[in-house]
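After the structure tokens below, expect a handful of questions from me.
Yeah, one chain of the complex is gone here, protein chain that is, but the others are all in their spots.
For clarity, chains are labelled A, B and C in written order, and residue numbers in each chain start from 1.
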């Protein structure tokens, strides 16, 4: 650790800071203009208009109409609502749901719970790049199929799925299609029309908006049960007093993210590729996910002979915040289901490292991280009983 | 309208402004200390500690232990989670739920949905003061009963229910007991132990905390299905990236509310009684809810011969924000189920007005409101075909 | 919720009150539904020379009464009969969808008052167009 220590946040896929301007835009709706938008006095009107403006900002960002956007408390709620809402609303039509092995737990655990309620779930495999095959989707459809849910971009390995093709297949067979676009929205182009999407989940804190905010896009004619029963908010589909400041912040953050998206993605992709190169220069290191059909900000690699939590702890001492798919760092003590699904051997899966870049990431940050990771990997390989002699330090 | 116009917020039961100090305490957790509490680096540690501090603040406020507090996105989510969570977890034990006619829609619509899923719901009546009779609860219990849910204080008429007694009955019969304490917490003393409560819902924006925050208290040994499936947050019971700023704000707001509660309640009760007196001095006007077992901040009256939405619109022109149980102001076009349940005739129920006071309400505000309401009521009575001649203006 | 035109008619209702010597009156709605409209007509030579209303109801109900009475004043009975709820809502520059029934109430109360005049004067009551009130559902 002979370099000057700096703070480098490389976990943008986990969460992002709320932009300063976004936070500032929220505060007035907390303290001054705090009215309940459902009320009828003037104070409420201002809140209501702010909510409707945000609805339009979100709609525009994904090619939807404002009235198709419903605000929620986050990606998890949107996912739960879409899947359970469709399942319960359509159970008279059929009880079969198609999903994939690489979904976020907000989808997979929801599907498992629905299985306990009598639904039947098909969980499609992926190839070694984490890619779903649209042909598999088509083959899995039965007369009973009521919903297909496939994520737009994977949160661990960054692979971008063939959503438009899957959507077209769903439409051809008149099956509803939901996509968890939590990692995609604000980062890559999304268009619910062109991509044949019936329902789409997004989450505010993944694009520098506030935590505890999200939205579900519900396409024309799609009927689903509420997840939140109660008041008549959100045109009777999602009850609960509206989180006005959060909604305002999410709308603003998304409109800003989308405005900068093309330029930003280009810049971040360059840095990503530089970082990937630096990682792969370390021997016995492999890239996870798709080589180019991947999120502009995602690097996910696996180092043989060492374990991920140890890597994170040592990187933390370098001031670097990152993530791993190792079981040891997960509360469930299960290694990443995504890496396993991509065919990574069980004994290697523990050595993964996910680095996700952001707008503020610089080339210096990247070079600093490359140096730190090299040091850390060597340190841990020297300690590991698995490391072959030629990879040990000459000390 | 010959008085100087002021702004008087009389709708604290709908929502409250986030305190300035609370909003300021939240901002750093948006922009600087934004880490995902589930991660393992230092940035996350600060978030995690802030969340745990808030958990303790909430626990202390209701006599619980921190590990029994689970953060949610609001009162609606807490209610949905409690009722659906228990229903699905215990459906093998029984399918019967006991509730009351005066619950918030977050409970009543949830129960109606569960009825469609095959559960059976008993909806207990109330007396003319909106009070539930504990004996009715006991009589409704069957071998199939898995949950009793009765609100702690009613949001429309302010009546405080005999929660400790109902809790004791539930315990005697080994049935779980949930209470929607959204209107109570931070306003009147709550103690989950002394009141025999197994599950309790609360909502941050009702005590000057942020919107989009809430909590569910889950007592020892109580098992329920998640409403939000996904990640392992909140000890695996409530998935979704934690809304750290919101949680911090709610914890702080509640601890401040509870610190001032006794003094504040005394002051507000005095103002409430002054306002009630002023209202009842208007002829053909009646108080709704219980005369003294009611929330310190709630005044709910009904004026014969006029309609509530009109009252609100005119009060708004006086700068007064208030609420009504009239069908005309509700999106569902149904008049208040609570007022109907209290036995108010259908032709009178439309003329109700709810005024809910707050910490910042002054005696001058109260007198201004009394003057305004008198003027407005007379104006509308003069316009109404129902008003008897002796109540019309001499013009 | 309401536009400025509606609010203007709600706060400054035209023709509010009673005509003591009205020769046609009509009342529709009921208190249970939350709105009642009563129309007083003074008809001379088939022309409405004066009109007043009393209304128990929401902002849209009051505004619809006010606007509708303005629109029929000085009109023949036939012209007044033909005033549709849609015309009233349009004159108000729009009502929220759940409030359209208030304009229907205005149409209905005018019809009731006209037929009251007609039957009192030995004329046959005019018939409502079928289905025209589909929107007024409680």
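Following the convention adopted for this analysis, contacts are C-beta pairs under 8 Å (C-beta built on N, C-alpha and C of every residue); 3 or more make two chains touch, one makes a residue touch a chain.
Bear in mind that the values here come from a model prediction, so they are computed numbers and not experimental data.
Partner chains of the missing chain, restricted to those shown and counted over the full complex, are A. In the complete assembly, the contact with the undisplayed chain comes from A:385, out of A:118, A:220, A:291 or A:385.
Screening A:65, A:112, A:309 or A:359 against the full complex identifies A:309 as the residue touching the chain left out.
Touching the omitted chain from chain A are residues 305-307, 309-310, 313-314, 317, 326-329, 331, 333, 335, 346-348, 350, 383-386.
By our rule, only the chains that are shown with their structure count from here on.
In a view that ignores chain B, the other chains are joined by touching into A | C. When chain centres are set by their Cα atoms, the one at the greatest distance from chain C is A. Chain geometry summary: the mean Cα position of chain A and that of chain B are 34 Å apart. A straight line joining the Cα centres of chain A and chain C is 57 Å long. Chain B and chain C have Cα centroids lying 40 Å from one another. Listed for chain C are no residues, as none touches two or more other chains.
Contact with two or more other chains is made by residues 309, 313, 329, 331 of chain B.
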